[in-house]
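The complex appears here without one of its protein chains, the remainder shown in place.
For chain A:
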Amino acid sequence: MSAPNCLRCLVRPSAGIPSSTAPRTAAHAAARTAAPLAPLAPLAPLVPRSAPFSTTAANARPKKEAQGKDSSKGHVRAGKRLTLGKFKKDRVAEKGRPPAPGERKAYRKRITLSNDNAIAVPWLTDLSPTDLADPANIAKVLALPDEVQDQLRASEAFKPTQCWGMFRKPAVLVRKETVDVMSRMQASVAKRQTLRLALTGDKVSGKSMTLLQAMTHAFLNNWIVIHLPEAQELTTACTEYAPVPGTEPAQYMQPVYVLKLIQAIKRANEKVLAKTYTVSAHPELPQNIPANTPLLALANVAKEPDAAWPVFQALWSELTAQGANRPPILFSLDGLAHVMKVSDYRSPAFELIHAHDLALIRLFADALGGGVQFPAGGAVLAATSRSNAPRAPSMELALAQREAEQAARQKGDVSKDGSKAGVPQRDPFFRGYDDRVEAVLRSVQVLRLGGIDKLEARALMEYWAASGMLRATVDEKTVSEKWTLAGNGVLGEMERATLLTARV
């Protein structure tokens, strides 16, 4: 045990060794242990020292000054060295806690649906079930009801790139194309048929938004909505996959994704699923589901990824059971190009798996291609994306063909067995076409979204102005200016030109 004071140098042991005297004191200590009776070393003159501790964190940090100086000095023969930023050395940037893993992404991907600082728009009314299909509502901005907001959020219909967070309440502009799609949906349900439609168009022209409006319409009319929010999540090999047993050629299920999907379906369609009952028993599931059980209970069976795919299959077979009392179904997908190509997954033989061999995508492709009959009708919608889209030449060609055929049909020149004037054909020198994709898209309808017209632009800008986001008088001049700057009324570009360009 050491004495409270070092008898030789009168320094308390709790104090650190002063750097100037360090070598000597070290020698001291050695001498003290080895030969307690060595003669007294010459005492270093004791300089007044500051307290050995401090309550301030910055001061309590051991000073590295002396060491730094030494190291920069180097050997005496090295000469004088250039020291850059010698005044900056001491300053240690106070860094806060670094964000936890995933925190940055969560912040980037968060969806804010309301802004309390925005002005509430007094004349804004909530959507009613028939509003979106009513031509009288064209060029009107209508709000999403709270309940539908929750449902849409559950099915991930909102995207972080959309400007929801600027307004008090989420609201949508009803445009001509909206009414067109909704009335097609209504018509097909009335005939118990399935509308199969691909939405395409320029960048930020509102494809995903039209999808969202279709989902809103479906939710408001008590449809069942199954939405695949990002097709790329299914094909870029970022979620687990496993072969479905007993399939030849092998198909692959994606249990984790499907579990998430089932939960989303459950949350979004809770009311409707609770009122829909199974027609057959499902003894193969982990929990026995007898006939006449609410579908909600069936969906609840999926608690682990292992059981997710069988449960989804059971749910799908129940939803498409012919002759049963079923609500109409909307099955939608965003980012069509990702599912119309070879995926990034590999088979056990290390061959790339075609996206249509992934079981969930095959389900969607079947439905889009017309292979599934919904008992009460419904719609299969797919939206292409222009910003995040791999090249899918067959898809592009097929959509262009369908569009040309539609245009020809509308013009009225009905050519027997398709003498196909003006319909684009395959490039004979290009090898990247995909027959499976073209087979799926052989009979879909295509709707091209372009710019909105000036009436709609005006309604939208009036809403922006009423929300306090646009601080300019909305007159013909402003409307046409923004309309032109936005490339003839491309909706997202109008937002960019008006809302996202800060001019203070």
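The working rule: contacts are C-beta pairs under 8 Å (C-beta built on N, C-alpha and C of every residue); 3 or more make two chains touch, one makes a residue touch a chain; residues count from 1.
Throughout what follows, contacts and distances are computed from a predicted model.
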| item | value |
| --- | --- |
| Hidden subunit of the complex - UniProt protein name among "Small ribosomal subunit protein uS9m", "Protein SDA1", "Putative prefoldin" or "UDP-N-acetylglucosamine transferase subunit ALG14" | "Small ribosomal subunit protein uS9m" |
| Those residues of chain A which, in the complete complex, touch the missing chain | 202, 451, 454, 476-477, 480-481, 483-488, 490, 493, 496-497, 501 |
